[in-house]
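A quick write-up on the structure given underneath.
Only a single protein chain was left out; the remaining protein chains are all shown in position.
The block that comes next holds chain A.
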């Protein structure tokens, strides 16, 4: 059976913290949702799990941009992950899952099952 995808409602706009991330629990496990109001697009979602420590902490990292690429820095060992592609800037053999995210009225929705980029790259 083909995996079915659906847009899962994970939180509302009020839960977001501008320029920072929050963690949500989804069918696919913990996901970090970032809201960068001064960029377009402004919403990003990547796995909350830090591949270097195994801890669920990425939503608590500092966001920013490096050479124009939107990134979050792991709060534990400080590697940077692209919010667009999930690739680790310090070690491009490592990447975290990314999730399509959209704003539906006041709801933030994630497409949690299908992760096309990951399947293409793998």
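The rule is simple: a residue touches a chain if its C-beta (ideal position, glycine included) is under 8 Å from a C-beta of that chain, and two chains touch if they have at least 3 such contacts; residues count from 1.
Just so it is clear, contacts and distances are computed from a predicted model.
A.B. asks: With one chain of the assembly withheld, which option in "Nitrite reductase (NAD(P)H)", "Acetolactate synthase", "Taurine import ATP-binding protein TauB" or "Quinoprotein relay system zinc metallohydrolase 1" matches that chain's UniProt protein name?
C.D. replies: "Nitrite reductase (NAD(P)H)"
A.B. asks: If the hidden chain were put back, which residues of chain A would touch it?
C.D. replies: Within chain A, the residues touching the omitted chain are 10-11, 15, 17-20, 22-25, 29-30, 36, 38-39, 49, 53-57, 60-68, 70-71, 73, 75-76, 78, 80.
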